[in-house]
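Chains shown are a subset, placed as in the full complex.
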């Protein structure tokens, strides 16, 4: 971003605004998100239910839509200004990946639709509707949009999305070059391929990551992540998941990459959800050099300590696909 | 910042680069920072010792300089680009608060000196020297600049500075209007005065705060803050402080303002140091409306739960001043 | 207990079985215990509701009974065997403090009633009824009697009771000499009076404490304590208490005495409840010499770090009494 060519960084994208996931089991998915990890339901319309964590300020950060198969609906980004929105739309159109404006949805105004090179649906927007706190949910902690829920072990805010891509490099370059994301960390294999990339527009290590889809599929979702900020809450919710029969795929543990205390679970609709248990590390250096993990460092990068990732972690995404023959995690 | 007038936000200041504090007791101050909270010494020159936390990437984040009285040396900010540096220098000069360029110091290149309206010395810079990790301190966690120290309960990185000011409004306006900081939270008294303001250039609630100096003094330091990120470490270091006789002024506890798990101690040189025990909350909304705490909400704002702040917290700063007559915390 | 005279220790009392508290606000008290700190209701009869924490194995550990004023109903101890019960009943009768057998209550068989010298009602019993887990609450964690509740921030088990006494020494000697408790820690004032005593029949520092009642009253309750075991949960529930308006009297903080991470709140019925946030320390030494805190050590004994105790902590108990003139915490 702060390239050797002296160009200044782009500050046009501000944040991950929301994600939409698809579920064939709306009841199960809502039970997971509302009763176990404490999301709040804001509104319903048609086949969709709009949810947010108790420290999310907007109308929703998760839209759950009924579908025949699990997967990604879309990812929405908010820009830093109306002008920034116009600039980025122009850049997307120049890149040939734009799909045009739509008139908005519950919770936000008009948005510009586009796709990543891999085909993941995204949108860019400026106008958002803030959550309107009902009287009984108001708190004296006035920098919190509502009271902490008394259900389950409630997450605090949306954190990031992780997408599978047939070509990591192509997709992350689209984000850096066209949208102004910074590459924070990546994985470089000995065969020259980039196996993963973590990018952000803020001091977070990532609001989005791309990981190589070893099934060769395009446009799939790896996971959506909500944030606790405290490691104890991973133990608390792991305890509950084990009791109610939610499959913990991996964790709690600590990634080397991003230094995140992680846990991965599969929600009843089939989508993978990550729960993030601490602050990770934050990047304030405006001239950050991406951290590249090579194969010989990768074990520690994937798991710094704690629970390993099963092979499935590197194959399963939504929508699920048939895997013709067993792929290898280290291919 | 994202004012109703449609002007775009300024993204020219990137981060708190380092702070300099003055100490009449160099040995005691170094014992505190190195042996108890685990800072690493990078270098010494003249009357100064340069320190950093183990997750700080630059040459130093704390410069400790011998002096007859404790207090603030200066605060240094890094810009987002060389061009941004030039722009902000022009703005400072236009505001009449510039003092000119100096040729740099250990750990960074040339820097532009200026003062806040209250007289706190500051500097703005682009060129920094990164910490060079000695072989024995290298870690396989390659996104961490060195191994975690085995001494005391080591902090992870610098977080923010808090300055006392004779006029909070004037000083925070200088930061927002001239340097592009965003006002995140503030305290508005019934008498119309602003008693405190928390500002940032990143999703952190603050890299800097101003609090009203009730002694009427100008340019004093309230505290420098280092960050743990985990609440347990506040208990751990509190245990040690109580054993070795370091005065814990307040905490562990949780502020309403900024939602920080805090602890305040006075280091042997006389300066107040805050240790920050969790992630607080982060602000990603590019159109953030400042949270204003009025007098009737202030109790919860100051202490959401846990240890109260003693009257001294609102009076003591460095250098210390004679207090003619007892001021009241709620004046 | 392991007295210099060579007598062997008594092992006849095994544990705190349950406590009964009185409340003038049954609805409020149940809301507090069930919705906020997650107790489970087992049964109701007459004016009483029987509750237990999710890791309590018996029918109940808390009996809440409607009354005109808050206070202590009784404290029940389980012996280590039927024979031990008989021996202790004889000892109590010999001490002249017995009141006789009663036919039991929901959750346990016949019990022997007695009073402390100060008049606190107690009972001793052997036969207990175990909690019968309904199918939907069964967990694969078979050493846990039921699933962790999804309501509030649930406590795990009863920990101890703390009683106010007009004469600490007399009451704790009754427990050590007649019932076989061990004195673990106490407070010795310069005027020769014992201001507090912590006693146990297990490695816990206390299942019961006596503190001097500075109002001169007899037989009052200071608090009942439930146990979390993790410090984070004190922050979690403090957050909730602050939001819903439950008064946090003190904490989270750490006592020197017993090394407990504590928090004290007043439940809506008026009784003080302590929530214990870690493991404290455990005493395995069979020849333990009581730790005596003298006045010059007492500040650190009461608060090792964190939130101080307000004057009210040393005066308020249930039932509340009129305090003719302000007593001093350090009298």
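All chains are identified by letter, namely A, B and C, in their written order; residue positions are counted from 1 within each chain.
Keep in mind that, in the parts below, a residue touches a chain if its C-beta (ideal position, glycine included) is under 8 Å from a C-beta of that chain, and two chains touch if they have at least 3 such contacts.
Computed from a predicted structure; not experimentally measured.
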Identical protein chains in the complete assembly, only 3 of which are shown: 4
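Here is the rule we go by: only the chains that are shown with their structure count from here on.
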Angular offset of chain A relative to chain C [C-alpha, multiple of 5 degrees]: 180
Numbering shared by both copies at the chain C-chain B contact, with half separating same from different: same
Chain A and chain B: spacing of chain centres that average the CA atoms, whole Å: 31
Distance between the centres, which are taken as Cα means, of chain C and chain A, whole angstrom: 47
Chain B-chain C separation of Cα centroids, rounded to whole Å: 44
Residue numbers of chain B (touch at least two other chains): 231, 300, 304
Residues on chain A engaged by chain B in the complex (per definition of touch): 2, 6, 8-9, 11, 14-16, 55, 57, 78-84, 140-144, 156-157, 185, 202-205, 229-231, 256-259, 278-279, 281-282, 284-286, 291, 293, 297, 300-301, 304
Residue ranges of chain C in contact with chain B within the complex: 231-232, 235, 238-239, 241-242, 248, 251-254, 261, 300, 304-308
Of all residues in chain C, those that touch chain A in their complex: 35-36, 139-141, 147-148, 150-152, 230, 232-233, 239-240, 242-244
